[in-house]
Each structure stands twice: as structure tokens, then as C-alpha cells.
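Only a single protein chain was left out; the remaining protein chains are all shown in position.
By written order: A and B. Residues from 1 in each chain.
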Amino acid sequence: MGLLSNAAALLGKEVRTEFHSRELLSTTIVFVLIVVVLFSFTFDPTTNESHRFGPGLLWLAFLFAASLMLQSCFLREQANDTLSALRLAVSDPFAIFLAKIGANTLFLLMTELLMLPVFAALFNVSFRGRLPGILLTFFLGSLGISVAGTALAAISAQARMRELLLPLLLLPLLAPILVASTEVTVSLMAPEPFMQWKGIGFLAVFDVVFLTALWLFGEYLLEE
Amino acid sequence: MVAAAESSIGLRFEKVDKRYGAVYALRNLTLAIAPGECVALAGRNGSGKTTLLRIASCLTRPTRGTLSFSGVTENQNPRAGFVAHATMVYDELTAKENLVFFAKLLGVANRQQRVDNLLREVGLGERKDSLVRTFSRGMRQRVAIARALLADPSLLLFDEPATGLDPEATLWLTGHLAKLRDSGCTILMSLHGESEVARLATRAVRLDAGSVVADTRSGATFQSVFSFAGG
Partner (left out) sequence: MGKRVLLGAAAVLLVIAAAYAAFFVAPEERTMGVLQRIFYFHVSCAWAGLTAFSVGFLGNLLYVWKRREKYDWLGVSCAEVGLVFTTIVLISGPIWAKPAWGIYWTWDARLTSTFILWLLYISYLLLRTLIEEPDRRALLSALFGIFAFIDVPIVFGAIRWWRTQHPAPVIMGGPNSGLAPGMRETFFFAVFAMHVLMWFLIAERYSLEKMRSDVELLRQEAEAT
């Protein structure tokens, strides 16, 4: 079985498992909501300032939520040592990472898209006509978060204090995503919205660099 | 199940060390296993049996020394079937869902059919649509065994397969292992003490502190290999 078909099969299983329980998605969405609402207390959300601060706070909320959500992706394979079963079954260990990255990106995207109307209402923004740009930004940003996050989750799953460790490792690493995604989102929310292709390109570069690094070093992350 | 005699696999551990920090789980271990042998590994807890099996399964690599296989073509990975301490199946899926999933990853032909047949063979035909979470220890062991057999492996590794099994399950296990042994699979199983399961073996090897200390191939008796076991 090739790399991609393995990854697809694994991805299918991850998604199906989540949709049975929905526990990861629901907790993540509620967490983002809480963070966004709390953030709104720190400044006046109805002024023009909110257009400048809002996206940054939104992405920060996504980052925090992701650093909590991503912990489980390797922890759940420790329960019955299913990680060993996966390593025995797949031809290329990178398939395991691809699948988990795919699943995490999907869950993050769903959280973000569900948050979008809430955010629009809370901060009085309209996203009409800018949806494709927003979608692209969310996708590339979430992909970056997932790639780095999945790799670091594999590391933190093998250490103590893993709940605190993953955010500690991940958040500084994702600083570029925060900057680029926020900037692109801000331009898309401006009174005259425009597409910052520079930012999109930047996000894509981040994704490619870390995906390549993971492809090169992934199997060592899973070693015993 | 199809007889695997033609593609039987042999193993050769050559001066293998496995170190965890300063602790040697295996120390200068040399062991050759011929294709089709059914080997019982005896030894106290901490003697290195589990580590040896994990290296044989290619999940872990030796710190020093080599492990080589005969009778395998690609990449020296024999795709062994491994039944470990942990069940290595997902509690939140049913027995059938678990097996179909792993069968998909392994590229097993006629997945659904094979899984149904296997589950029936291990005696879980009626419970195939129950969540593994609801299974007893004995039933989980059977799922684990079914998972290990999915791709029809020629090398089987068992880590204390009879632990925690009631007499009925142990009887079933013994019968099943006998069938596998007779079909020509190479089997490596670690055991605590002499038991009906141990008596299936064609050879017994004792490990202590990570090295081979007794081997029926070199003249020791089965009894002596097992006599200190159970710690």
C-alpha cells in the first residue's frame, strides 16, 4: 500500500472517529469562543480599532486552541500502543503524519469557519465577497499550524508535563503564521479589501518548509 | 489460512546490544532462528524478552549489532505479526472496524471477506460488531491475534500471550498456536513458565540479563530452560 493510500485510509479513520464522538471539535470550538469573548473585554470591539485588532486576536485564539487540541493526536495512540500497530502496518511512517496533519487541518478549519459568522457578528464585520480569500488564508494558516503542531505533538507525547509542553514548544515556533495570517486577514477586512499575495506566499513557504522537514525527520520522531 | 512453508523466515541476531541510557536490555545477544522453528523464550522479568521481540518486529533498532532475516525480499522487513502486551487495537472501534482498518493499511486483498473469516476463526464471529472496549481480556487477545494474522505473516511474535487468559481461552490459544506452527510459520514467543503453550515449542531459549544463557539446541532440556522462570 502506497504512502498516499495509507495516509488516506488513516485520515478516514481519524475523521470517522472524531465524528462519532465529536469531543475534540466541540471542546475546541467552545474554547475559541471563550477566548474571543474574553479578548473583546480588553478593548472596545465596536470601534474601527477592532478591525485592526480583531483578526490578530482571532488568530491568537486559533493558535491557543490548536496547541491544546493537538496534544491528543499522539496521546490517543498511546492508550493501547496503537502507534506500534500503525508503524507495523504502514509502508512509510510519513503516512501517519500526513494523515494526522490532514485531520488536524480539517478540524482546525471547521472550527475557524464556524467561528467566522460569530466573529463577524461580534465585531461588526462583513466577509461578503472576501470569502475565497479568507478560506485560502484559513487553509494555509491551519495547515502550517497542523504541520508544526503534529510534529511537536509527537515530541511532547514522549515527555513529562506534556499538556504544558506542547504550547510552550509550539507557540514561539508559530510566530510567523500569526504575523502573516493576521496581516492577510486584516487586509481582507479593510473597508477596501485587498488580497495580500505576499502573505499567502509566505504562509505557503512556511507550510512547504516544515512539511519537508517533517518528511525528512518524521520517522525519527516515532522511533522507540 | 494458507500454509506459509515456502516463504518461511529465519532470523539471525548477531552481537545485538540494546541500551536505554546505561541500562542494557540486551547485551551481546547472538541467536539464530531457523525458518519454521517455534521458539519459546524464557526468562525472568527484565531479562530482555520483550526487547528482543520488539527488535524482531522492526519496531526498535539495535544500539549495536545486527538483525538479519532470511527468506525476505524487500528491505529486510518481514512484516511480522506481533501480539504484544498491549492489544494494539482501538477501543472505540468494533472488532470488525479495527480489522478492516488495519487490513486496508496492509493492503490485504478481499478485506471484508478475510476479516469475517479471521474473526470467525478466532471465535469472535458473533461479537464482531461490538466495541473492543466491551471485551474481556481473553477476547481482546483474540482480536490482537486476528490483527497480527491479517496479512498472513510468515513470522509471528508473541509476548506472553497466555497472561491473563482463563483456562478456556488458554486452551483455544494453544490449539491455535499449534495450527500456526504446523502451517510452517516461524514463531517466537516469550513465556513466563512451562505451560501447555510452552510445550508447543520445538525449541526453547532462556534469556538472562539480556543474553542467551540456555538453549535446547545446544543440549539443554526444556525443563532446565524453564526451571528458573516465573519471577
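Note that a contact is a pair of C-beta atoms (placed from the backbone, for glycine too) under 8 Å apart; a residue touches a chain by one contact, two chains touch by 3 or more.
All of these numbers come straight from a predicted model, not from anything done at the bench.
Counting the whole complex, the residues of subunit B in touch with the unshown chain are 19-23. Contact residues of subunit A toward the unshown chain are 148, 151-152, 155, 158-161, 165, 168-169, 172-173, 175-176, 179-180, 183, 198-199, 202, 205-206, 209-210, 213, 217, 220-221, 223.
The criterion applied here is as follows: only the chains that are shown with their structure count from here on.
If each chain is reduced to the centroid of its CA atoms, subunit A and subunit B end up 39 Å from each other. Across the complex, subunit B is touched by residues 1, 6, 9-10, 13, 17, 20-21, 79-82, 84-90, 223-224 of subunit A.
Interface residues of subunit B, counted against subunit A in their complex, comprise 54, 57-61, 79-80, 82, 84-93, 101-102, 104-107, 147.
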